[in-house]
Structure formats: structure tokens, C-alpha cells
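With one protein chain withheld, the remaining protein chains of the complex are depicted in position.
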Amino acid sequence: MKLLSKIKYPLLKLIDISGFKVLDPPVRLMYGEEPEKQVRDILRYMLLPIVFVLACVVVWNVAGPKHKTKSGEVPTPSKVWTAAQDSTRFKNRENEKQAAFLVEGEVREQELARVKAELLKLEESAANLKAQSAEVTLKGQSEMDAKILPVKTRLDELKATLKLAKAARKEELVALADKVSQGSASGESLIALVEQDAAEYEKEKARLKSINDELDAIRDNPPAAVKKAQLDSNKIADEVQHYKKRIDYLTTGNRSMKVESAKEKELTAAAALKTSATGADALKQAKAVVSNRKKATSTLEQEYPRAATIYWQTWRSVATVFVGFVLAAAVAIPLGIMCGLNRIVMACLTPIISIFRPVSPVVWLLIFQIVIGAFFPDPDEHPLFRFMNHDNNPLAFLKTNPAMIFSACTVAMCALWPALVNTALGVSAIDKDHLNVAKVLRLGFWSRLFKIIIPSSLPLMFAGLRISLGVGWMVLIAAEALSSSDGLGKFVWDEYQNGSSQSFANIILACFVVGIIGFALDRFMIVLQRMVSFDDGSSTA
Amino acid sequence: MSFLEIDNVNVGFGPVGSRTEVLENINLSVKEKEFVAVIGFSGSGKSTLMNLLAGLQLPDQGEVRINGEVKSKPGPDRGIMFQNYSLLPWLSVFENIELAVKAVFPKMSKSELEEHIMRYIGMVKLTPARDKKPHELSGGMRQRVSLARTLSLKPEVLLLDEPLSALDALTRSELQDEILKIWDEDKRTVVMITNDVDEAVLMADRIIPLTMSPAATLSDDFVVNMPRPRDRHTLNDHPEFMRLKSEITSYMMGINQESKEGTKDKLVPMPKVTPKDFDPPSAAPKFSHLQEKSMSPTSGS
Partner (left out) sequence: MGAASLISSPLLMAEQLDVEKDTLKFGFIKLTDCAPIVIAKEKGFFEAEGLQVEVVAQPNWKQLLDNVITGELDGAHMLSGQPIAATIGFGTKAHIVTPYTLDLNGNAITVSNAIWEGMQENDEALQSDTPPHPITADSLKPMVVEAKEDGQKLPMGMVFPVSTHNYEFRYWLAAAGIHPGMYTSTDLKGFTDGDIELSTTPPPQMPATLESGKNVAYCVGEPWNQQAVTKGIGVPVVTNYDIWKNNPEKVFGVTKQWADENPLTLIAVTKALIKAGKWLDETSADGSLVNREEACRILSQPNYVGADFDVIKNSMTGFFYFQKTDKRPMPDFNVFFKYNGTYPHYSDGVWFLTQMRRWGQITEAKSEAWYHETAKSVYLPDVYRKAADMLVAEGALAASDYPSAEYDGYKPATADFIDGVSFDGKQAIKYLNSHKIGNKDPE
């Protein structure tokens, strides 16, 4: 209890610094401080917003499916949730395969036995489901055929009558035309008849179309049971395939097994070398020994080639935006300080800032691809990538590549401006009194810069950096989509390209992930900003 | 003889022809260890005067000398205490002072530094608040930090630029006493700018009114001939205090009136204030001198 009351104010302060003001009333309520006021605040600022968000979800749930688009209907929240679960399952499968690839010795054998046993069970139920699905499909098909038949008959009948009617109208037209040419009928009457014929034809087309639409509607909507049976059968077949792949990774694809086999071959070749009859044979065996020895060592270092999951892509996006952001800050802050200190520098840079600030990230990306691409003629051998992707580097999992650098540079280029402008503003708007202090103390340029100017402009600088990070995050998604640098942007683009029934839901899922990460980044910057701001934080609301 | 001198200084702005003088023909000499108060209305160019003394601004004409040496740059020999404290808000009390001390005494060892700083923090009674940031302190406390910082530089001249004008009356009197006490213990040359007659009379050896800008100038001084330490509680009953106070007030009011009417050539009638029962020998000639002077145009020259 004592501890609890001790941490009350630190806790409230933490809430304040992190900007989650909403949590303030519940904490105060917990300590019994003005309960009535707190409850009122909770109702107003916590419950109502939650209800509102829920209401939005309900509206989405109801309105979404009503809006048919060219790529299917708008997925409901539950479909998006399913997509999220599927993404997680995909990740878990990658984990399982990776584990299977790496596992060694007895554990491997146990694991193999277990997976095989499970596979047996799975295969059995897969076969059952498949048979069931086939049965249901067949039944569904005959149901549909029964539905289609009368409509189809109607269509055929209509087609036949229309054909007759068309022929009759044609005859009539020919007859009248003859009369006109003989002068026994007026040209106007023929024109009228042609018009009438065209109108009739349009009507016929419309009638045919309505029946065709009816047919399409039936064909497009197979019985729900069929859909479900197919889905279930598909799902389990998918699982079976995954288990088979796991077995692959537990046996022939297993790292330790591959090393084993290379060693075994080396021994065989070494033995053969001793008994080799001809010089050529001896040479061949010796070569085999060397290559298998090399193979065994290189296999030892092999990593499981993981497929990109949304989890990994999120990490990579965050890393890319961070690199871009640091680059932007590294350029923007010194430049901004120079601008703020010296009006000539400011005047020189203003036209450049004004012209380049509005340029679209897409343009920057293309420019960087061309310009920076020249620095990496052979990415595999480039020291930067060798260093980043070295096995011992903890960041190797990010798989740094030129595309990532291009994206990061694009982020930097677009995120540069807010930080630059704000830093310049912060430096130039420094309190005159503070400068007077520096003058009185006869501080040199550098200590004036580091002890007075920079600390004094930090709050504005950080406000700029916060905007920069926000801009960078938005830009990054576009840059990744375009440059095919792995990350959330590429995830979205890939999904768009996939065009599967789940793609739309995945895109909406990505939308939430991007939003939540963006929110988290912004909060992070707010906390930083509050930590460097020396007033009471009111300027960062 | 005089330690700090302002010699025929003019400050103004604008191009030749339509130039506006802020300060005109300023002459001031302050003796060593003398406490001089410059009193003036707000906007009369007090701060410009202070900037001149501190070296933050250069005169267009004339010069500022300390100990006979012409000063054209600010420096720690003239410790200045600003009206709005000028503390660096991102540094704690200790760090604020440390920054200054380190800059002025770069050779001080770490322990010396700490001791030095703590002495001045103690002097202004802020030892418990040494790690507080300025925004956590009250106005009075902030000004004390500022004072400690200024003093810690051991300046030859202490320049106080309306140091107490932003504080409430109680804090103000408290600080006045403290400044006086510290000054008493370690006498230095002080130039204080203020707009408070009571304060000036209480603290200064000599009071010099600054006429209204534009083209403000220093008029003749009032000497405060009261023994130190002065006790604020009994001061109100002191006839010399009363006399000086009313005299200066009337004089200042006159300046104000004059400025409002837009003419400086008009004679200012000074009220004939007769001291009740206090007539120190030196006060009378001074007073008559002032009277005499005030009959002539104040800024005629």
C-alpha cells in the first residue's frame, strides 16, 4: 500500500510524459482521488470514444459488404481478423520449418516421428474431407443445374422467338424499301420503320440480358455448403502439404543432415582415393574430397531461407524508416543550425528548400535508384552489405540490400524539410537574453553553440523531427511499394498483385498495422520531445 | 578617481537626417564601491543604458570606461543581472552557475568549482534547490539564482537591470534586503536600474533620474545621505527618506508631464518641500542646487 501511494505521482507523471492523458482519471480513481470527477472524466473521455470507435466498426461491418467493387466486396472486420490470423499462421509455419531445418541429433528424430504421426492423422481426415467435398459439390452442382435448366429453356425459347421476330421485321423492311423505291411509299415511313426496328432490337437485347443475368446470378452463387466444404478441404490439404514440407526439412533439407552427408561423401571419396587405379581417378576423388569438405563447412553456416512475413516486413519497415530518419536528422540539424545562425546561409538555402520540399517521394526514389545505385555495382561484395548481412551482425535478419538504401534515402529526403525548417526556426528564435548571457560570459563559438543555442532550440528541433518521422513513415510505405524493398509497402503491393480473395482484407490489415506503428512512432517522439523540453511541456500538446 | 565612467555617449537609430536619439549626451561617473541607482520610467531607455554599461551595445558616440579602460565588449568584469533572470531553462540551478563559472574561471579544479558554486548558492539561500530547474522555482528564487550566478563571477561592477521589478512586493523587499546584505559584506561598484523610488532610496548611495526618451539623458543626481544598514521598517519614519522620496517622485512626475506635453523647454515647477525636522548639512546645498538646476530647462545643453 505504501509502495502504491509512493508510485502515484511518478505514475501520473509518466502518463503525462507519454501523452496518454486518457489514463489519468482511472489512475486517480484507483487512488480514490475525487471519485466523482474521475468517473465523469472516464465516461466522457474514455468510454464515449470507445463506444464511438465500436460504432464505426459496426458501420463498417454493415456497410462494407454492401459496396461491391471491381475486386470483390469490402471485407468485414471479421474477415480482416481472419487475414491477421492467417498471416500469423504463415509466420508460425515459417518458424516451424526453420526449427525443422536447424534441429539436430536425437531431437530431430523425435520431432520427425511426431510430425510423421500427425501427418498420418491429417492425411486421413484430408481424404475424408475431400470425399465429402466432392460429394457435396456434386450435389450442389445438380441443384444448380436444376435451377439453371428452366431459365436456360426460357432463354432458348426467347432466342428462338426473337430470331423469328427479327426475320419478320427484316422482311417488312425489305418490302417497304421496295415500295419506296417504286414510289408507292414515302421515305419518311421507311425511316420511321428503321428507327422502330432499332428500338425493337434494343428491347430484345435488354430482355436477353436480363435472363443472362439471372443465369449468372445462379452460377455465381453455388450453395453455401459447397463453398464451405471446398474451403475446409482446401484448408486441410494445405496443412498436409505443410507437414510434408516439414518432414523434408527434418530429413533431406535438414542442415545437420546435409553436413553429415557431405562428410560421409568426403570419407567415401577419401577411401576411394586410396584404392584408385588410375591417376585420373585419383585426381577426381581428391577433388571430391576437397569439394565435400568445403561443402560441409559452408553448409554449417547456412541459414533457413525464411519467406517474408508481415511481422518481419514490419520490422524491416521500422528499421528502414529509422535509418532514413537518422540520415534526415544528420543532414537537417546541422543545416538548420547554420540557417538559423546565419541569414546569408538561410537566403542561399531558401530557394533550394522551397523547390525541393514539394517534390514527390516517387521522384526521389527514382533519382536515388539511378544515382545511389551506381555505388553498388556488386551488392553482394559491397562492404556495407557484407557488414550488415554478416552472420555475426545482430541486424543480419533485416537483409539489408540496395533497395532498402534507396527507400531509406527517399525517406530521408522527404523527412528532411520539417526538421530543417524547424531547427532553423528554433535557432533563429532563440531568446535574446540567453544570447546576452553567452556574450557576457564571452563564450566561444562552439560552447555558445553547444551550451546555449542547441539546447535552447531543442524543443522546436524535436517538434520538427516528430513531423519528419511522421512524413518519413508515410513516404516509406510508398517507396517500398515502388522499389520492392521488403517492408509493409511491399506487403501491400504484393497483396494487390496477388489479387486473391484475401488480398483486400490483407491490405486493410496492413492499413491498421501501418497506422498503429505510425502512432507508436509519434508517441515515441512525443516522449522524447517532452524529455528535452524545459518548460512544462505545454507547447507539445 | 571615478571607477566607472560614461563619457558623452549618444545612442540612436535610423539613417542620418531622420535619426532618432534614444540616449543623448549621457555622462555618468561612479566611484569604486559606490551603489548608484538610475531611475526612470519604462521605455525611457534604461535598458539601453544598461546594455551600454554591459557592453552588449556600442555607443554611436562617446565611450564607456572602467578603471580608465575603454570597454567595447561585454565581459565578466561587469556582472549583469537581468530583469527576466536570463537563466538557461534546461539547466539546473547548479548547472546554470557552473556554466558561468567554468567560462570565467576555466582553470578552477573540480572540487574548487563545486565549492565556489555552492558558496554562492548558499549565499542566496538556495542550497536545497541546487538541482531544481528554473521552471520549478518561483520568480524570487529564480532571481536569486541569477544573483548568485552574477556574484559568482566576482565582477568588479555589478549591473542590476530592474532585477526586482517582476516580483511581488513581499519577495521584492526580501530580496532587496538580501542584495544589500551581500553588498554590505563584499562591497562592489553597483549600478542598479529601477523604476521604484522607494527601492532606489533604500538601496543606493546616489540616485540619478533618467529623463524620458527619445533623447533621454541623465539629469543631476540625488545623494542619499542615510546611514547603513538601513532598516525598512523604520525608514518610513525617517525624514530624509520621506524628503528624498517625495522630491524624486515630484521630479519624475514633472519629467513625465513634460514629456506628455511634448515640450522640454517648459519650466518644471518643483514643489517646495520642506523637511520636517531633519536638516543634514549636506542635504541643503544639494537640494538648493537641484532646485536651481530644475529651474533651467532640464535638457537644454
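Each chain gets a letter, A and B, in the order it is written, and its residues are counted from 1.
Here is the rule we use: a residue touches a chain if its C-beta (ideal position, glycine included) is under 8 Å from a C-beta of that chain, and two chains touch if they have at least 3 such contacts.
Keep in mind the model is a prediction, meaning the values are calculated, not measured.
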Quiz item: Of the chains you can see, which ones touch the chain that is left out?
Solution: A
Practice problem: Sort through A:61, A:153 or A:251 and give me the one touching the missing partner chain. | Solution: A:251
Exercise. Among A:77, A:223, A:373 or A:470, choose the residue that contacts the chain missing from this document, as touch is defined above.
Key: A:373
Quiz item: Which of A:136, A:481 or A:526 touches the chain that is not shown?
Solution: A:481
Self-check item: Touch with the omitted chain, as defined above, among A:60, A:90, A:356 or A:534
Solution: A:90
Quiz item: Please identify, in ascending order, the residues of subunit A that touch the omitted chain?
Solution: 70-71, 90, 109, 112, 216, 219-220, 230, 234, 237-238, 241, 245, 248, 251-253, 257-258, 260-261, 264-265, 287, 291, 294-295, 298, 302, 305, 307-308, 369, 373, 376-380, 401-403, 481-484, 490, 493-503, 506
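The rule is short, and it goes like this: only the chains that are shown with their structure count from here on.
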Exercise. Please compute the C-alpha centroid of subunit A, do the same for subunit B, then give the distance between them in whole Å.
Key: 67
Quiz item: If you look only at subunit A, which of its residues touch subunit B in the complex?
Solution: 433-434, 436-437, 439-443, 447, 451-452, 455-456, 458, 532, 534-536
Quiz item: Can you list the residues on subunit B that touch subunit A in the complex?
Solution: 54-56, 73-76, 78-80, 82, 84-86, 88-91, 99-100, 103-104, 133-135, 153
